[in-house]
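With one protein chain withheld, the remaining protein chains of the complex are depicted in position.
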């Protein structure tokens, strides 16, 4: 049994972690922390849990935590994570950090998008938690920087084709759409029901903080600087994310090679599902699952490839992938605690 | 042409007033005020208006307003209204107040639900703005206390039957439901998209501030104290309100008499529509209109009457009825500026 | 391991059963049938299941089914169920029927609401599957008539108080609200997105087929004829149901006695949760769970009791309670396969 703590349990990502760990057959939820709800029980915050889970939110006291947990999930704001991680590691707590603080290799990229990095040394040791592509390094890691939701939905379809030279690194476009839960549980006019409901809009065109994260990983794997065009939009729904990605293929690419490449990379992966020709993802097909569904359309004439990916932004885009990473870190099958059959509603 | 000002134009009720007055054939929008958006143009706050209306939000300076307007709509918080109304009247500005400050005759009832009343004298002069029932007094009034949304949806079906002795004043129940815009544009967890979406819940059972307002009017018209059971619920939609009301009929009541009574009261009213037997209202039938639809089901055996009413909470429940009242005050037909044909979407 | 079949697996109730049984630790899904999707795999119909469940929908051939299953869930239309059940029982298949065909004791009541009953004899043997109240009889039953969703949400709060004489059997009102999934997956204008979205309306006032079901059970337990006023409404959300129930208490009733009675009946029940004073249910608190949450408000002056209950119409209102009943029939704890911790989204 893995003893688990969750920091920041009262946000939307935090509570998804609570659900996953509470229901996990090989993990035990031993501690939850919350800044805003200190001293309250989880069921005070989330009445849906009443009768099934009743931990009290405690302070983030690492010494005390270190006595009861093996690993901690940090569902904390950027910047707050890196204030705690060094001490956690020093107390033998393995960390899956869901903030951006340990996702970057390039400090400058992080600092241009976020703020001064106060834990630079650990960037060499931290592993980017895109489970399918970084599994080997995650296995032995003590510190995983769990990917952003948009990057997950974009990197999973792109990386295999870029690595195998089937698409051109230049001119890639991702038109992405996220449900409102992606903005978290804090209050803002754009998350007001009457503003988001029955509407749809792009936001942060040209300056979303997930862009440098995506570009860094793409560049690493294609061995040249890649800079994608990324336009995020806000969907009037609670959970789910879709990226419709446009790329030019290289001369050697064929539909068959593309499908085979995906099969090589993901054929044995439980959570990446390549759809048959003519089939495309829908958010309702992945909601409540840890899956990333990928559908492709290849136009031979224009040599343009359209990749459509869908994830649940709170699962494969956050808490689900974090648990998948914990499974990998502790030698469990990826699917452990994540393989429930899910329906359409 | 009636020269009109709107105080509190940046809230949801305020902006509905802006729309109605801007589109009104006999009124001219001359001034808008906003505390939060002072100095901004309406189109900065509401980009949908760009090219069609472009007033700048100004301070609530009554002297300056009095030079350009005949009437003002106050879409201000309770308590703030009564700080300004005496001066407005003193400056010959007629007032339609959408707060609760001038809805009550009984000061104690107001004070138990809200706060100390600082403009008690005017309560004798102010008229309750339920247009269909108070038209005669509204005509000559300088100060209308525009009804709450729930009270409007409940009083319109109940008053005629109570006044004519067709239902028993005791034991009336209203199970009411409102869209999220009823809570206004300010931020709260319960109005967060992810909390309201795909949910539904009752709130403030036994202590909603509209209860004393409803009871006062019902009591006045039935010449005995009436105390209804009122349970409001929050609907996962933006605009619309429904009240399902249960009452025992008196011995003399028949289906026919009930329908005839409604016909007597509302047969010539453009905005109260009695539905045929077996037909019931839907929020989609009244959304975007100033109508209150009423459907009834009378069970002869149990002598119980079910009245279902639907309104658009922002129109007949607020801004629409306020404009209807302005029309009455200025000798126009009720329908002026409110009689657009509306579709289902 | 219990070997399970599901008839009618392609509807919304059917697919919820597929999820629950697929994820059940003590049951194995051995066969699914579908009239409309015969020969198709579950993942063709429900792509969310791909990689996790892949049975092929077969014909409803009882002989062949009897070789592989111990129990079958019937998510079939009313009337179709009773055409098959006698043969199923004859082939030693235990049955949980989610249609109305075996919910009634009184044939005439069934026939007035539905149609001629063609399996009357079995009505003596079938047990009404309201798990908490009929557990003893369910344990040994071969045929459970699983309750309707509205009846479940209404009977759970009412029965303990009626049986203990704390509320008056006359004049009970249930103002109930259901999500659109309650109407099933078949096509109709009222389930069209653009008609249901942003709307809300009552329907079938005075003639909903769940009324006789509710009345029969209430009458049985209060030993006198009970006839409630029941008004169902359609909510613009996918899953969830709420009933706001109004009753007069008897002279002996006190808030304390009411709470104690609920505690006696449900204190040890995992799936009925009585909320603390001043707390009320929300659909978001029960969505995805098998729980029925109950909040009450007692007005001492008017002697009126308001009970608010919330369930997930597809779980406690259908598939969840059906699985709970299967657990009881096979000697498992009620919670088996139903006790996941659930979050707010």
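In order of appearance the chains are A, B and C, and numbering begins at 1 in each one.
Convention: a contact is a pair of C-beta atoms (placed from the backbone, for glycine too) under 8 Å apart; a residue touches a chain by one contact, two chains touch by 3 or more.
None of the values given here were measured: they were computed from a predicted structure.
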Among shown chains, those touching the left-out chain:
A, B, C
Check each of A:242, A:274 or A:294 against the chain that is not shown and name the one that touches it.
A:242
Just to verify: which one of B:81, B:99 or B:181 makes contact with the chain not shown?
B:181
Of the listed residues A:59, A:136, A:263 or A:299, which contacts the missing chain in the full complex?
A:299
Using the touch rule from the top, list residues of subunit B that touch the missing partner.
12, 15-16, 18-19, 22-23, 46-53, 181, 198, 238-239, 270, 273, 275, 279, 282, 284-289, 291, 293, 314, 339-345
Where subunit C meets the left-out chain, the residues are 12, 180-181, 185, 187-189, 191-194, 196-198, 236-238
Note that subunit A touches the chain not displayed via residues 171, 173, 175, 177, 194-195, 197-203, 205-206, 227, 229, 231, 233, 235-240, 242, 244, 246, 280-284, 287, 295, 297, 299, 302, 304, 306, 308, 310, 344-345
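The criterion applied here is as follows: only the chains that are shown with their structure count from here on.
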Specify, for the interface formed by the sequence copies subunit A and subunit C, whether it is same or different in terms of residue numbers shared by both sides, with half as the dividing line.
same
Ranking chains by how close their C-alpha centroid sits to the total C-alpha centroid puts first chain C
Whole-Å distance, subunit B centre to subunit C centre, using C-alpha means?
39
Distance from the CA centroid of subunit A to that of subunit B, rounded to the nearest Å?
46
Taking the mean of the C-alpha atoms as each chain's centre, how many Å separate subunit A from subunit C?
37
Among all residues of subunit A, which ones touch two or more of the remaining chains?
12, 181, 198, 238
